[in-house]
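All protein chains but one are shown in place.
Take a look at subunit A:
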Amino acid sequence: MKEDLPCTLVPVASLSGHEDRAWGVAWNPVKSLLSTCSADKTIRIYTYTSTPSPSFTLLASVPTGHTKTVRGIAWSPSGTSLASASFDSNIGVFQREVDEDEGNVGAGEWECVSMLEGHETECKSVAWSAEGNLLASCSRDKTVWVWEALPDGDFECMGVLMEHTQDVKCVAWHPTEEILASGSYDDTIKLYLDDPSEDWFCFQTLTGHTSTVWSIAWSPCGRYLASASDDRTIRIWKRVEEHKWACVHVLDGAHERTIYAVSWGPKPDNAGARTLGWLASAGGDGRINVWELEIEEDAEENSPPRHRLLARLEGAHSVSDVNGIVWCPREGYRSLLASVGDDGEARIWRISPSG
């Protein structure tokens, strides 16, 4: 059933090479680099040219040193470090060797500068805080760990949060404040803060989903949080008080199967004071959806944001599940979307007006 939607997702590139399913994808926030990770235990790093139709070239296939699947990756805000979460229960941190003679950061090999042990079972996700000094990791061992990056490339454990009752699938940091969110197989989302004199602690548990929360994404403005679940809905949560969040909307019926990933990016050129940005979702039905979210004119407190489906793509990775989807955060590239799937491929899309 073809709908007349205002936009289409135009294929830009299709990157193969992983020898097993691709789990995660991440855009370097500063440089023209895209990374993907896979069950084949490697991370692939691509470089790309500029818009409108960038071309992607493989820069490196990094044998990470992980002994099992690499399940998630995240670039630090400065763009210099790449963290990996692996089923071997470790968190890897990689940097590019700086070629001293050339002073050219683009030259060296990717090396593992730190391998953080501690989790007891498979790690699922890793995320850097907005300032880049904190790293969060989560695992099937039901815990969320917060690490602080130290000057010598080492990390110190700042907190071990044992609040979830099941496997923790994802972690995400607020875009400006040091608020951490985690989603779990226990159907909840938990929000954490740091108590300066003591420890990290959970200040709120968001309930409502009726199944596993696979992915969470904060809105660019930081006032909203989106969560995607195995219950095939996306929930939008709003900050109603300084440390209190409530569900203001449920996006239902957009996916036929589990939704595995969401990404919330700013609308390119950020036109419109009421826009909350673009939300992309992908899942086991092979479908990618893109919505625009807006605050209603004369909206009442806590009324749901207005949502409009901009684009829909079926079979993004043909018959395979789509495991990850991420908007490009870089200025000038914000209409680019990257997805990875069980077919081992990474695909780049550009959202363009239809017609």
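By definition in this document, a contact is a pair of C-beta atoms (placed from the backbone, for glycine too) under 8 Å apart; a residue touches a chain by one contact, two chains touch by 3 or more; residues count from 1.
Note that in this section contacts and distances are computed from a predicted model.
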item	value
Hidden subunit of the complex - UniProt protein name among "S-formylglutathione hydrolase", "SAGA-associated factor 11", "SCO2 protein" or "Iron hydrogenase"	"Iron hydrogenase"
Sole contact to the chain not displayed, among A:Glu156, A:Glu256 or A:Glu296	A:Glu156
Sole residue of A:His18, A:Arg44 or A:His66 that reaches the chain not shown, by the stated touch rule	A:His66
Touch list for subunit A against the chain that is not drawn	21, 39, 63, 65-68, 87-88, 90, 111-115, 117-118, 120-122, 140-143, 145, 148, 150, 152-154, 156-160, 162, 195-199, 201-205
